[in-house]
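Note that one protein chain of the assembly has been removed; the remaining protein chains are unaltered in position.
Order of writing sets the chain letters: A, B and C. Residues in each chain are counted from 1.
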Amino acid sequence: MNGVVEAVGVSKWYGEVLGLNAFTASFGKGITGLVGPNGAGKSTLFKLLIGQLHSDQGKITLLGENPWNNVPLKRRLGYCPEQNQLYGWLTGQQFVETLLRLDGMPAAESRKEATAALKVVGLSSAAHRPTRGYSRGMRQRAKLAQALAHHPEILILDEPLSGADPAGRVHILRTISEFAKDGGHVLMSTHVLYEIERVTNNIVLIHNGKAIASGNIHAIRALIDTHPHAVRIETSKPRQLAQALARMEHLVSFEFPAADTLLVRTRKPDAFYRELPQIVSDTKLDVRGLESPDDSLDAVFRYLVG
Amino acid sequence: MSITLPTYSRLEIPLLGRRQRVWAIIATGLRKELRRPAAIVVMALGAAFTTITSIAILFIATIIPSGQAPNLTFFSGPASNFFVLFFVSLMASVIGAGLIADDLQSMAFTLYLSRPITQLDYLLAKAAILAPLVAMVTILPLLLAALVAAFLGFFSWTIALEAMGISIVVGGLLTLFYTAITLFLSSLSRRKGIAGAGVFAVNFGLTIPAEVLTIVIGNRSILYLSPWDNYVAVATAAFGASSTGIDWAVALAILLGVTVLAALVTYVRMKAVEVITG
Amino acid sequence: MLVETAGLTKVFGEVRAVDDLTVKIPDGAIGLVGPNGAGKTTFLRLLLSLLRPTAGTAKVLGRDIEDGLAVRERIGYMPEHDCLIPDMTGVGLVSYMGRVSGLDRDTAMSRSHDVLQFVGVEEERYRKVAEYSTGMKQKVKLAQAMVHDPQLYIFDEPTTGLDPRGRSEMLDLVGTIAKSPGRNVILSSHLLPDVETICKYIVILDGGHQIAAGELSQLLSGATDRLRIDVRGDRDAFARLLKDAGFDADAGPSGLHVSRKPGLEAAVFETAKSLGAEVRYMGKEIRSLEELFLELVARTEKPGA
Partner (left out) sequence: MDWTGSFRKAWVVTGLTLRYLLTTRRAIATGLLALVPVILTLSLAAARVVTFDIVLFQQLMIPLFLQVVLIFVTLVNATALIREEIDDNTLPFLLTRPISKPALVAYKYIGYLVAVLVVLIPPIILAYGVTEAYGGLAFTADLDVLGGFLAATILGSAAYGALFLFISVLIRRPLAVGLLIGFVWESVVDSIPGDVPKLSVIHYLKTILKDVIAINPLGQYRTDVSAGVAAGILVAVSIALVVLAAFVFQQMEFRQKAG
C-alpha cells in the first residue's frame, strides 16, 4: 500500500443509481489519466478522494489517509471541479487569493502566490476582471490556478481541458506536466484521449463503476496487441503482397478495397508487425503506406467497453 | 451498441405565423401549471376560499338591514375581500415567480430567443399564462358570487349582470397589476424563491403599514402607498359605494402607472439579458 | 452566399467582441474556429439577430439580420451551454420548440418523433430531460434545432463534455446534416479534429477579426511532402540509420518525420528489419488544422490580449 491512491472494493450508490461498484485500483506517482465514458464513475471517484462523498462500501485512501471529513489532508491536495461556476462577483485574483488565505496563508503572501499562480496558468491579463465575464477556457485556468496556488502534493483535475481553446489546452497540459516534473502527483480525467497520451503513460480505464484496465499505457498497448486488428497497406501490387504475407499463420482474411490497397486482418498484431519488415524487404515489394484504425487508445477503449 | 442513422427528413409545409407561435407558449405553459401539484393546490384553495368568502360577505350585506334595497353597491364588499390579497400573493409566488426565473436558471431563455419570436412575444406569452390563473382569485369569485346571488333571488338579474361586468373590469385591473409586478420580480433573478419572497414583501411591506398608519393618524392619503387599497378604492367607486377616503381616479392612475412601469422595465431588462457562454 | 457581412462590429463596454468584420462565407459546411474570446459566440448571436450590431450590416441566407424573425425561421441553433427545460420530456420539448417556430401541433409532434429517431433518442424520449445523460441532452439539443427543418444549422461546440463514443455519434449526425443537399452548417468548435472531419471551408477569427478563411484543403496544403513513421523499437537508432542512408529524418513525439525521396519506403522496411523494430504507421504527414491554428494565432497575438 504505497500508492498515491489506494482503493479496495469501493462502492458508492446514489439511491439506485450507480456511482462506483467494487472499484479497486492503485494509482502511482506522477500523472495518472482517468478515461471512461460519461457516467462511468470518474467524478464519483474524485469526490470520494476529496472527501465530499462517503463510500458505502470498501476502503479508499489518498496519500495514505482516509479523505472523508479529513481537514488536514485538504492542505495537501488541489482540486479542480468539472463545473464551471466560480464566484462571479470576485475577480480572478481575489478568487485565488481568498482561497489561499483559507489555507492559512497570510494576506501578503497569498497575494504574491495568487499572482504567481495566475501567471503560471496564463491568466495574468484578466486577473483583475470579475470572473463572471470569463469564458469557459478562462474559467478552467482560474480553477487550475486555485488548485495549484498552495503547492499541494496532489492535483485532482476533473475534465480540466473541456471548453479550453487549442492554445489553452496546450498551456494547461504544459502546466500539468511541469507540476508533475517538480515531484507533484496528478490525477486527471478527460474524454479527449489523444491529449492524455501527450502527458502521461499511466492511465486507468473506468467503466460502469469499475476499473477495467489500469497501468502503463504500454501495458494497455499490449492489450491492443492481442485483440484482432485490421491493417491497411498501400501498395502498387496488393495481390503479390497478399501472396507473400500468406505464410503468416495468424492472418484471418485479405481484402482488396481499392486497386492499390490491401486490407489484412490479423489475430496477432504484434507478431504481424514484427514479421512484416522482413517480408517486405525480402520480396522488394513496393509498400507506400501502412495504417491501422485499431491502433489507438480510442480503439482499445471501444474494444474493452464493447 | 451503435446507432444507425435514419435518413434526414424534410419538412414540406410552410410555418405558421407569430400568433400561433405565441399561442404555443401559452398553451404549453398553462398545461404545465395545471399539472403541477403545488400550483393546483394553491389554485383550488385560492379559488374556493375567495369564492366562498365573497359569497358570504355578499349575503351578510343583504341580511343586515341597512335601509337600502339590494343594489350594486353591495358588491363592493366581496370586491374588497381581504382573502383575495392573500391568495393573489400566494399564487403569484407559487406560479408566477418561476415563469421567467426558471428559464433564466435553465438558460432555456436562449432556446426561446433562437426561435422566430421576439422578446415582446415571449413576455406577452408569459403574461398570458399568469393572468388567467391570477384571475381565478381576482375575477372568478366576484362572478360566482353575483351568479349565486341572482339565482337565489337576492338581486335582480339586471343588477347581477351589471355587477359581473364591472367585476371583470375591476378584477382585470388587479390581475394586470399583479401579473406585471410578478413578471418583473421574476425577471430580476434566476432564483425563483427570491421573486416569490419579493411578491410577499411588496404586498405586506406596503399594505400593512399603510393600514396601520391610517387607523392611527386618521390621514387616509397614506393608503395610496398600498396597491391593495388603491384597488379597493377603484372597486368601491366602480360599484358606486361610498368612498374609502382616497380618490379613485388617483388610485387608478397609480395602479395603471405602476403596471405600465413594471412591464416596461421588464421588457427593457429582458432585451438586455445576455447569457454568458464564452 | 451563406453569410455576408460588411464592417460588422459589436462592442460590449470597452471590449470590441466583433471588430469591423467583413466576410463572405459560401454555402456548405463551414468551420468557425478561434481562441476563447475571439468573438465566435458574439458573431453567431449577431447572425441569429439576438444582438443588435453596433455598426455594420450582415446578411444570412440573403436576408438582412435586421429582420430577425425571417432569419431565425431559417436557422436551427444548438447552443453550447445547457439550455433544456428540465421538467419536460424529450419529445415534449422538441415538439414544443417546433410549435414556437411555427409548426402546427400535429406536424410538430410528428417531426419531433422523426428528429429524435434521427438523433438516436429512443425510449428515453418519454422521460424528463432532467434525467438524461450528457450525451442524451446533447442529442435533444440537436433535435430541437432540426425540428423546423432550417436551411442553416449553427452548432456551438456540439461535442463539449461528450465521451469518445458520444462524440463520434454527434459528429456522424452533424456530418449527415452537412451532407444533405440544401442544408448548411456552421460549426464552431475548439476541437479542431472535429472541424476537420465535418467542414470543407473554414473561417478563423481572433480578436473579432477574420485572420484566415478558405477551403480547408488549400489552407492545409502548405505542408511539404513528408512521411510520418510510427516506429516501435529503438526510435533514435532508426532515425540515425535513415540519416546515414541519406534521408533527413528527425524523431518527434508522434514518430519519425522524413522528407519523401525515392526509395524511402524500401529503406524504412530495410532499417526495421535490421533493427528488429516494428513499423506501426507509415503515411503522409498531414499538416493538421491545429498546427495551422496555433501558428496563425501566435502570429497575431497581441501582448496583454
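Quick notes
Everything below uses one rule, namely that a residue touches a chain if its C-beta (ideal position, glycine included) is under 8 Å from a C-beta of that chain, and two chains touch if they have at least 3 such contacts.
All of these numbers come straight from a predicted model, not from anything done at the bench.
Of the candidate positions C:82, C:104 or C:172, contact with the unshown chain belongs to C:82. When the whole complex is considered, the residue among A:20, A:45, A:63 or A:99 that touches the unshown chain is A:99.
Here one chain is not drawn; of A:87, A:194 or A:256, the residue touching it is A:87. Here the missing chain is touched by one residue of B:72, B:161, B:213 or B:273, and it is B:213.
Although one chain is not drawn, its touching partners on subunit B can still be listed: residues 93, 188-189, 191, 193-194, 196-198, 200-201, 204-206, 208-209, 212-213, 216-219, 221. Residues of subunit A that touch the chain left out of the display are 14, 43, 47, 50-54, 69, 71-75, 77-79, 81-83, 85-87, 89-90, 98-99, 101-104, 106, 146.
The rule is short, and it goes like this: only the chains that are shown with their structure count from here on.
Distance from per-chain Cα centroids to the pooled protein Cα centroid is smallest for C. A centroid comparison over C-alpha atoms places B as the chain most distant from subunit C. One inter-chain figure worth recording: subunit A and subunit C are separated by 23 Å, centre to centre, where each centre is the mean of the chain's CA atoms. Between the CA-based centres of subunit B and subunit C the separation comes to 47 Å, rounded to the whole angstrom.
For the pair subunit A and subunit B, the distance between mean C-alpha positions equals 55 Å. In subunit A, the residues that reach two or more other chains under the touch definition are 135-138, 163. Chain contacts: subunit B has residues 277-278 touching two or more partner chains.
Residue ranges on subunit B touching subunit C, taken from their complex, read 3, 5-6, 8-11, 13, 15-18, 20-21, 24-25, 28, 32, 102-103, 106-108, 110-118, 275, 277-278. Across the complex, subunit C is touched by residues 36-40, 125, 135-138, 159, 162-170, 191-193, 198, 234, 270, 273-274, 276-278, 280-281, 284, 286-292, 295, 298, 301-302, 305 of subunit A.
If you check the complex, the residues on subunit C that touch subunit A are 34-38, 80, 133-135, 157, 160-167, 190-192, 232, 253, 265-266, 269-270, 272-273, 276-284, 290, 293-294, 297-298, 304-305.
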